[in-house]
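Only a single protein chain was left out; the remaining protein chains are all shown in position.
Going by the order they are written in, the chains are A, B, C and D; count residues from 1 in each one.
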Amino acid sequence: MEFKDAFGLFNYWIVIVLMMTGLYIVVSRGNLVKKIVGLNIFQTSVFLLYISMGKVTGGTAPILTGKPEVFSNPLPHVLILTAIVVGIATTALGLALVVRIKNAYNSIEEDEIQKLDLAAENEVDEPGARP
Amino acid sequence: MIALLVEAASWTFLLLGAFLVLVGALGLVRMPDFYTRLHPAGITDSLGADFILTGLVLQAGFSLVTVKLFLIGAFLFFTSPTSTHAIANAALVAGLKPRHAVVPPRPPEKATQDEEAR
Amino acid sequence: MISAHLPILQVIVPLIAAPLSAFCRRAGVAWYLSLVICAVSFAISIALLIQVLEEGHISYLLGSWAAPWGIEYRVDVVNAFVLMIISGIGTAVLPYARTSIAAEIEPHNQALFYTAYLLCLTGLLGMVITGDAFNAFVFLEISSLSTYALVALGAGTDRRALSAAYTYLVMGTIGATFFVIGIGLVYMMTGTLNMADLAARLQGLEHNRTVLVAFAFIVTGIGLKLALFPMHLWLPNAYAFAPSAVTVFLAATATKAAVYLLLRFLFTVFGIDYHILGLTMTWLFTPLALAAMFAASTVAIFQVELKRMLAYSSVAQIGYMVLGMSFLSVTGLTATIIHLFNHALMKGALFMVLGAIVLRQGAATFNTIRGLGRKMPWTMAAFVTGGLSLIGVPLTVGFVSKWYLVAAALESGRWPLAVLIVLSSLLAVIYVWRVVEAAYLEEPPADSKATEAPLSMLVPTWILIAANIYFGVDAGLTSRIASAGARLLLGVAQ
Amino acid sequence: MSGSTLLVLSLLMPLAGAVLIGLAGRSPNLREAVTMTTAAALFAIVIALLMRFNAGPAPEVMLQEVMPGLKLALKIEPLGMMFAVIASGLWIVNSIYSIGYMRGNKEKNQTRFYICFAIAIMSAIGVAFSANMFTLFVFYEVLSISTYPLVAHKQTPEAKASGRTYLGLLLGTSIGLMMVAIIWTWVATGTLDFTKGGILEGKVSGALAPLLLALYVCGIGKAALMPVHRWLPAAMVAPTPVSALLHAVAVVKAGVFTVMKVAVYIFGVDFLAKTGAATWLMWLAAFSLLAASIVALGKSNLKARLAYSTVSQLSYVTLGAALATSMGVMGGSMQIAMHAMGKITLFFCAGAIYTATHKTEIPDMDGLGRAMPFTYGAFLIGALSIIGLPPMGGSWSKWYLLIATADTGQLVMMLVLMVSSLLNVAYLLPIVGRGFFAGSDAPPAHGAVHAAGAAPAPDTRLRAIKEAPLFCVLPPCLTAAGCIALFFYADSLYRLLEPITRP
Partner (left out) sequence: MESVINMALLVFLAGTAFAILRRTTLFSVVMLSGVFSLVSAALLVHLDAVDVAFTEAAVGAGVSTVLMLSTLALTARHEAPGTRSRAIPLIVVFLTGLALVYGTLDMPRFGDPSAPVHQHVAPRYISATAHEIGMPNIVTAVLASYRGFDTLGEVTVIFTAGIAVLLLLAGTIREPTTATKITAMEHHLVLRVVTKVLIGPILLFALYVQFHGDYGPGGGFQAGVIFAAAFIIYALVFGLETAGNALPGRAVRILLALGVLIYSGTGVVSFFFNKNFLDYSVLGATAQAGQHIGIILVEFGVGMTVAAVMVSTFYAFAGQNPPIGDEEW
């Protein structure tokens, strides 16, 4: 792996670092909003992976200008446009859930919510209190 | 010849704009408290951006791009001062007192009290 | 004219119906519209199945663009069968859902519930029918998002539905993102997204490390969606606290679509002779499946809440499907494909019974079902039959799947596996009989005013139970389709 | 009516009966009448099938093809015919008895009792007439599940506990081991049909045959071989007509019948002899024989003792199958019939004693013989038939088993049979002896005091005890007479069973 090779992959390695930071935030943090931010980072870095695979050195944006030019690959761009929508949809839904959880449990920390659930379960096997 | 002159002018504008943005960034870091930081943020927003925009206009010459750049300039002209105003207003309403407030002459111990109060 | 456009109509009909149902103000109108649409989509799926059984496979080019460039729908015997399962269960659940939802969900949400239901159906159908990898991801997301919302609707009766939906969302999104990473890496090495084209171009990349990592990510991603054993933590809470009608629909279809997707990627895209496939099967899938069967069943035995108990039993049944897959033989795959159908019938009926109990008693736990055998005779009789089918007593669908699974285990020469399969189904005897004993051999509490479930819930339950028995007695059709699908997936001559 | 419609009718009749009983649940008399007519009709059908079987080709019918190659089909062969005759015949007697017993003891939810009874008999007939191992397994499972409500009839905590062990063991062994064996056979041979001379020839290697046989025999929990016999004593908590059904008419008989069919039609007698796959089974049966009898000696509860006696008597049949000779098969098959008749008599008497005096422990039953002469007379005849003394049918089956041990030179087995007969004497005859001759002075337990009967007993206390109601005494006498009749008409039974012994 001489330097030129390693340098070529360096781009992907940093994207992987970003992905893992996002995943780490989701897996390790208990705060529900922080988890969603982590999820956002994880997904955005996946978009970067897709786009950086579509880039051609010396290519320009895939917009025809009549003059023959080298274009970057348009397909990853299309895929990522859809993926961004999926990302924002999941974030919106997650945040709505966080608001409802705050109303129901008056907390957005996972550990506190689990404690409240266990308390409700041991106290009596009736379904949890009304929200 | 003219092209060379225009090129040099745009480069000077761009470099000047970049320098101003750098100054603004440094200012943000160095300034002691919130209100004083607003000033360097203002620098980057107004002057820095304008210089870069004019530099780009010179680069683009007479074309649709120039019109768009002017539109961006106009948009920035409206939004950046308003956003600075909004932030400052919100901070004041939220009760954040400027640290070295210039207070009309009154006994020194009052000022120190302000110090502790904040 | 219509029959030429059947594949796309299968997805478009519920997709267009969803916004239309969003217009309806009253729940009744939305329910009626969804019922008609589901019936139409079920009819389409049957027509598709018949067409596929005659012609082999159908290809439908979207926007008339040729295959690798545009998106292509490939319908063959395997996904036509899964389509029929999903739309069939979708149609059966709706008449049941009307009363069940009216009791469990806040009034203002009931109209939009049917929109989310139709979107979930669209997502599942779209995911199963498509021949394009990325399109499968998009429709997987549609079904997942609507599922998170449907599960969260359980908050009408129990606030724990919200935290269950949140956990499901986080794990589901991680799974979907892993799946996208996998597709991205495979796309990077082949340049195409069409599954058939992918399979062709992957042949040359036997020992490519990127394809190997892509395989791992795709399997983990779908595994998460599938609730394969170590990654099943979201399933019990999601199924236990979702509204009963939603649990019925999810338990019977959502995991099936994910299993189908796993089958499609493992056997069509990566192909049977992909060197890692054999290894993963023996060293990863078989132990995980066995762990799922035993651990989940043992946990199910100690549950107090019946819906959570059946949720754990679902995790065990998924273990059966994955075990069937791991034999890499025609009988093994037949077992998996037929268990998709059988498990949908079994779990659909059982969860419908629990929904009826929740409607009448407020909750389905061991102390609310005491002595229900006399109070709700038809409902509890349905539970007994469903339970027997779960155990795998002859003349029920459960027996047919067990038969093929054990036969596959014996054919592959690993007879201890056969004994393990049968032992784990004995665990099912324990937790089913705990319920039967509580329902029949104990006296109902004096003040219990439970009455028999309404007819609108009983009829769909008994339709599924009748199907449970009919396809147990005459399993000719289902086993013919399943073995045709298995041979197709393995590329063995028909 | 053709043979096949008769066959289908033999299954539908008890099913229809069960439905009608359910409908007639309100009025007990109508319900009882329906049970009786169904039992009689079934017996008539079975006899008609017997006539047709003796006359022409064996009737058979294919009901349904469940999976490609797996069919639900019925076909008559000698063993099945015998078992069907026993089951339907004894059902009539048992119905009479259960009417008397249920009314006598005023048991609750009797409708459920009769429905499950009818379904159990249907599945017994199904097991008898099944043409392949798959159909047999199907009806075997239906039998297990339909008898569960009978065992847990009283709904008391220990009834539920014994119900749990009953079902747990039966379903456990059948799904756990038997199903695996069946699928193994299906995978190895491609067919499950019962064919004379067995289907495993050349398909399953000599080394694996004992393992397959082990899976089969231990899987058939109903045959109550020693390791899996726990459910039988646990089922004693059920009312006596159920124990009678369990022990004599349907459940255990289905078990040993399946063992015999597997040995004869799946493995084939000469395949067993050639590979010696059944030697281990022979020793296990012998051990089970002796151990059960010794345990029966120790039991003071009458029904428990009879239960363990059943466990040992069943091992005779398994022993017969394990000896792998034609005489062994003949002896084993006859033992099914003889034991059914003998054991049902003993159970009826035990039930009658319980109904009349509510006594269950043998030490309390001293001197009852003089008070209840008919019951104890029937008990004596039944006991003699079980022991195998000449005037009773039981002797023939023991006789053929002895010849079989001689044929195969298994002298140890002959000794085992001798010792077992002695043990039978040891635990059965003292009951009769104490009944008639021990005029003990111990005050009788508070029995149901009837009007002073004309019992000639000198002691006033004994005079208080009278015979059980007629319906409880008549059936044991009939079955006792049956034991004696079997001795004289054993020849027709021999001719019926003879074809299966010829290779």
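Miscellaneous remarks
To be clear about the criterion, contacts are C-beta pairs under 8 Å (C-beta built on N, C-alpha and C of every residue); 3 or more make two chains touch, one makes a residue touch a chain.
If you're wondering where the values come from, they're calculated on a predicted model, not measured in any experiment.
The set of subunit A residues touching the chain not shown comprises 5, 7-25, 27-31, 33-34, 36-38, 40-41, 44, 47-48, 51-57, 59-65, 70-82, 84-93, 95-100, 102-103, 107-109, 111-112. Although one chain is not displayed, subunit B still touches it through residues 75, 78-79, 82, 85-86, 89-90, 93-94. One chain is missing from the display, and on subunit C it is touched by residues 1, 5, 8, 12, 15-16, 18-20, 22-23, 60-65, 68-71, 106, 108-109, 112-113, 115-116, 119, 122-123, 126, 132, 134-135, 138-139, 141-142, 145-146, 148-149, 152-153, 181, 185, 187-193, 201, 208-214, 216-217.
In the analysis below, only the chains that are shown with their structure count from here on.
One simple way to say how far apart two chains are is to compare their mean CA positions; for subunit C and subunit D this gives 45 Å. Remark: subunit B and subunit D have CA centroids separated by 100 Å (rounded to whole angstrom).
Residue positions of subunit A in touch with at least two other chains are not found. Remark: subunit C residues 134, 138, 141, 145, 148-149, 152, 155, 157-160, 162-163, 165-166, 169-170, 173-174, 176-177, 180-181, 184, 187-188, 193, 304-305, 362-363, 365, 367 touch subunit A in the complex.
Interface of subunit C with subunit D (complex): residues 388, 391-395, 400, 402-403, 406-407, 410-411, 415, 418-419, 422-423, 425-426, 429-430, 433, 437, 441, 472-476, 479-480. On the subunit D side of its complex with subunit C, the touching residues are 64-68, 70, 72, 134, 137-138, 141-142, 145, 152, 155, 160, 163-164, 167-168, 171-172, 175-177, 179-180, 183-184, 186-187.
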